[in-house]
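The complex appears here minus one protein chain, its other protein chains still in place.
When the chains are written out, they are named A and B in that same order, and each has its own residue count from 1.
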Amino acid sequence: MDEPVLRSLGLTIRFGGLVALDQVDLEVRAGEIVAVIGPNGAGKSTLFNIITGVYGPTEGRVWFDGKDITGRPTHEIVARGIARTFQASRLFADLSVLDNVVLGLHTRTTTNVLEAMLLPGRSRRELARAAATAEGILEQIGGNLFEQRKRRASELAQADRRRLEIARALASQPKLLLLDEPTAGMDDNDTDALIEDVRKLKADRSDMAIVVVEHDMRLVAALPERVVVLDYGRKIADADFDTVRRDPRVQEAYLGSSAS
Amino acid sequence: MKADGAPATKTFSTLRAGTVVIGSSLAVAAFLWAFITADSTIAVVALLVLLAAFFFGLERYPQAEAVVVRSFAEARVTAAIVWLVIVLGFPFLFGQNTYFLHLLVMCLIYSVLAIALNFQLGSANIPNFATGATYGIGAYCSALLALEFGWSFWATLPFAALAATLFGFIIGLPSMRTRDAYLALVTIACGVIIHQLLNNFEWTGGPQGLIGIPAPTLFGYSFASPLPVFGYTLPFQANFYYLALALLALSIVVANRLHQSRIGLAWNALRADEIAARAVGINVVWYKVLAFAVDAFLAAFAGVVYAFYISYIAPDNFTFLVSVTLMTMVIVGGMDNVIGVILGAFLLTLLPEKLRAFSDYRLLFYGLVVIAFLMIRPQGLLPQRLRSYGA
Partner (left out) sequence: MEQIAQQIINWLALSSIYALLAIGFSLLFGVINVIQFSHGDVALTAPFIAMAVFASLGALLPGADLVVALIVAIFVVGVLGIVLERFLIRRFRTAPPMMALVATVALGIVLRELIRILYPDGSNPHPFPQLVPGSALSFGDVSLSWLVVAMMAVTGLLVAVLTWFLYRTGLGLRIRAVSQDIEMARMLAINPNLVFRVTFFVASVTGAVAGLFYASYVGLMRFDLGIIAGLLGFSAAVIGGLGNMAGAIIGSVVLAALDTLVQAVFPDGAAYRLVVAFVLVVLVLVFRPAGLLGRTVVEKV
C-alpha cells in the first residue's frame, strides 16, 4: 500500500491537568472514509483542532501527504489540502452564501495587494471566475443553496447552514476533508440527503479522504469504511463498523450514553 | 432619491436611469451647497431634519434605494459625467468665500482619512485608535523634509507614505498576539506615544510644531496663488480643493479595487469569524497587518496635503481625539460602505462648524452621536451591501 495521506503518531494534548488526547495514532489513506466516534468529551473535535493547527499538540506528530505539519499555522495546513467544518457551524454570517463559498476558494486564488491595486481587471476576473466555480459547487450540493446564494448566510435554515459549510470546505478541493458532526441539528430526511451528498461526492472525487466525527449511527453505519473509537482521549478501537460494534470495550464506553 | 414608488422589478429605459442619476446627483450637490452656506442655526437644523426624513424614507421604502442603485449601474457614463461636472464646478458656487472653500478642503481630507480607517474598522473590524498618529507622521515627515532639506511637496509624498506605512506595519505586528480590547489598547498606546514624542522632541518643534511649510508648486505655478479659470479667479484654497479631490479620488479607487478583490473579501471574513477565516486558509496575521499598512499609507497622504495646505502643524492636530473623530465618521456613515464613510466625514466635519453657537459642546456632541448610533443604528446611515460578481 502507498503512503497514507494523513498519519499521526502519539498525539497527546493536555489542557492544564486535563488530558484531552492521549497517545493517539491514526492513519487515513487517500479515498478512504473514516468515522471517529466516541462519547462526549472523548477528544474528537480536539483531534480535528490539532490536525488543522488550531492547537499545537503537547506531544506527538502529524504528517500530511508525507510532510510533517505538526504545529504549523492553520492557513498553511489548509493550503496543503485539508479542509474542515465545525461542530457549531462557523459561517461568515454577514456575507452572502456565495461569498462564503468564494472564500473557500481563497487558497486557490493568488492576487496580492499590489496586483489588486494596479491590475484591477485581472483581480476582478479572478474573483468572477471563483464566483462561477462557487456557483457550480452550490448547484452540486443538495438542497436549494444555489437558489439562496444571494442571501446572507445568517438567514439560512440549520440544515442549509451545515450544507453550506461543507460546500465551503469542498471549494478548496482538499485531499482530506474533516467533517465535525455534519448532521447536528438535522432531521432524518436531511441526514439521508447528506449521506447521499457524501456518496455522490465520493463518486466524483474518488481520491479525496474524508474523516467524519459523528453521533448519528445511521450515518456511521452507512458511509465509512473504517470506524475509530475514542474514549477519554484514548483510541480504543479502529476497525470496520461491524467489528467495532461488537467490541466489548466500545460497548462499555457507550453503555448508558447512546446505545448503538 | 426622486424615484420613490417605482417598482424596482420593472425594466426601465436608459433615459429614465439617466434622469434618476442626474436628479439624485444634483439633489445631493444642492443639499451639500445649502448645508455649507447655511448661516443660521435654524437653517442648519432644518437641513438636518430633511436629511433625517430622507434616511427615514429610505428605510421605509427600500425599493427607492434599489431604483437609484440600479440607475447608477445602468447609466454609468452619465453618472461619471454628472459627478465630474459637480465636483469640478463646485468651488465656483462659493465665489470668493474662502471659509466655505476651506470647509470643503477639510471635508475632503477627513474623507480620505475615514476611508483609510474603514479598511480596518469597516472591512476587517479591527479597532485602530492610532489613525490620528499615522496622519501626523505623514504630515511631520513631509514638513521636515521640506523645511530641512528643501524638498518639494511631490518629492516628500512617497517618503511620508513610506514612513507611515512602516509605522503601520509596526503597530500592526502586535495584532499577531492580541485582539479586541488588548489590540485597542496597543493602538491607543501607540497613538499617545507618537503624540508625546512629537511634543517632546526638539527637532519636531515641540508643542509649537513646525511653521512656514512652503506651498506646493506645479510647473512653476504656486498653490498659494489664486486660481484663474476661464477669466474667473478662485481663491487659492481652490488649488488645494482640487489637490484633495484628486487624493480622495485615488482613495476611492484603491478602496474599490481592494474591496472587489480577494483581499477585501478576506478582510470581511476576518470580521465575521476569525477562526473560520483561518480554516479557509486565510493568513489572518498578514491580512491584519496589511489593513494597518493600507490605512497608514492613505492617512499619510492626507497628512501631507494637510501640512502643505495649512503650512503650520503642531502635535495637537494629531491627538487621540482625532482618531476618535475618525472612528465616529466611519461608524455614523456606515462601516464598509465607501459612500457612507464619505457622508459621515462630510457630516461630522461640517456640523461642528455649522453649530458654532454650540462649539463648546462639540466633543460632547461627538460622544453622544457615537453612543446613539451604536445603540440605535450600529450599521450606520448607509449599511454595507452584499457583493455582486462579474458579468
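What we mean here is this: contacts are C-beta pairs under 8 Å (C-beta built on N, C-alpha and C of every residue); 3 or more make two chains touch, one makes a residue touch a chain.
Since this is a predicted model, take the numbers as computed values, not measurements.
J.: Per the definition of touch given earlier, which of B:F167, B:F318, B:Y366 or B:Y389 contacts the omitted chain?
T.: Selected residue, touching the omitted chain: B:Y366.
J.: Determine which one of B:I36, B:L101 or B:V186 touches the chain that has been left out.
T.: B:V186
J.: For chain B, which residues reach the chain that was dropped from this view?
T.: 121, 125, 127, 129, 173-174, 176-182, 184-186, 188-190, 192-193, 196-197, 199-200, 275, 320-321, 324, 327-328, 331, 360-361, 363-364, 366-368, 370-371, 374-375, 378
One rule holds in what follows: only the chains that are shown with their structure count from here on.
J.: I'd like to verify one number: the distance from the centre of chain A to the centre of chain B, where each centre is the average of its C-alpha atoms, in whole angstrom.
T.: 42
J.: Using the touch definition from the top, list the residues of chain B that touch chain A in their complex.
T.: Listed in rising order, the residues of chain B that touch chain A are 254, 257-258, 260-263, 265-266, 268-269, 271-273, 275-284, 290, 294, 384, 386-387, 389-391.
J.: Show which residues of chain A lie in contact with chain B when the two form their complex.
T.: 52, 54, 73-75, 78-79, 83-84, 86, 90-96, 98-99, 102-104, 106-107, 109, 111-113, 115-117, 120, 123-132, 150, 152, 168, 172
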